[in-house]
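Sending over a structure as structure tokens; questions will come in a sec.
For this view, one protein chain was removed and the others were kept in their places.
Take a look at chain A:
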């Protein structure tokens, strides 16, 4: 349905160089492979936020604007065309062009100066933009162009009778035809994270569930090389088993000829494959992300699995028994994988830039906080961190050991995105492997949350699980290599908290958290700028202004 539906979409917006093949597959070694392209590509495209000033208004793009944009990318890849691929839903030969793929490529390849010379100039004030970073942040703004309208027809929210009505109606008249692209995407995006209901015992709602599944804009699948499903963001096993089999067959085919499959495109849907030892990772996206982005996301999922199991365990499991079912060892971490995946789907600056965000406090104040941590440091401590509102306040570490951003991303995801640690109350002692630090063994992490809105004595107690969002949690993380050091680290936590309260740092942190990010006008008075991202490569840090007031919805933020 998804793919057929494309026929409703305005065809004229598709590329002129569309080939007749039903699906296009890019293989590694292909001239235009995403990786190579990434590395060689010299010109920096303009950043999205800057573009927004001139060419791209913050209001949704008008439908007229879109085709104009799309007509540019005529440099689609010289990809290898492969004959019919049978697609999961059994439909063949109905897809037209590699739309999403060329969109992202187009974004990257577009000569920087052509359309917006002025905004290009403006980007200089951001100084050292990381090449890939700015590319990446640009790509998602060129979103799926093909069948957004038809997406609507698919009864995404099949539970609601209103939707059912609409869906049935849609077969004859498409009531949304006239509606702007972005608006349509928005409607769908709101449902992107809805749970798919299970297939009921009689299988009566199978069709419906399948539709819901296909309506998702983004999928992640993890399977073993033996074809065992390990994880999928949407849908239960019954639903995905068939697809897992197909994907495994496709991937193994290329594995056998020593020419690993990197990705392929069907309609406006991009499939990216990443192979890590015995594990296959597949990202399926209709959001117009680049291969590089998707690959980074898959890598992060792999890191999450390693952080649960460690590399030796993983290797051993599959050496001993190649058809191991990894779901059991990973049991309970599905939520971590899902929250990680959803972070990517929503768009996470820290994932995009492989950098971390710090809480804005004065240098002298941070110095005081650092010293407090250092003074309380116990022998067993490896890393000590204070994190507030999802942003780093302070970190102490042994000499010559830095903390890898991807490790921090895993930790932050575990603590702030997935609910389990936060909801539990009390203090936590978590064995975790930080693959960036050492993928062979576990470290032990002491976690204690302090609520920013509480005052004084009661600040040790966590808020009720319903209250306290990510934005106002202060967490103290103490990481040790010794699994017996809980009580020592707990003592240290108590000392640190007492000291922070005594020297006033706690209030400073709380105030800074409450204040949130500065708005763009605070940084540059009177600016037209709505939003920006700045990454300091040397510090692996980035900063961004507050989303409000301009970007309040999920979708708006994604852009």
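Following the convention adopted for this analysis, contacts are C-beta pairs under 8 Å (C-beta built on N, C-alpha and C of every residue); 3 or more make two chains touch, one makes a residue touch a chain; residues count from 1.
Just so it is clear, contacts and distances are computed from a predicted model.
Going by its UniProt record, the hidden chain of the complex is named "GTP-binding protein ypt5" among "Exosome complex exonuclease", "NEDD8-activating enzyme E1 regulatory subunit", "GTP-binding protein ypt5" or "Signal peptidase complex catalytic subunit SEC11". Residue in contact with the omitted chain (choice from A:249, A:335, A:521 or A:539): A:335. Across the entire complex, the residue among A:346, A:360, A:377 or A:490 in touch with the chain not shown is A:490.
Contact between chain A and the absent chain runs through residues 229, 236-238, 308-309, 321, 323, 325, 327-329, 331-336, 414, 418-421, 423-432, 445, 457-458, 460-461, 464-467, 483-484, 486-488, 490-491, 493-494, 497-498.
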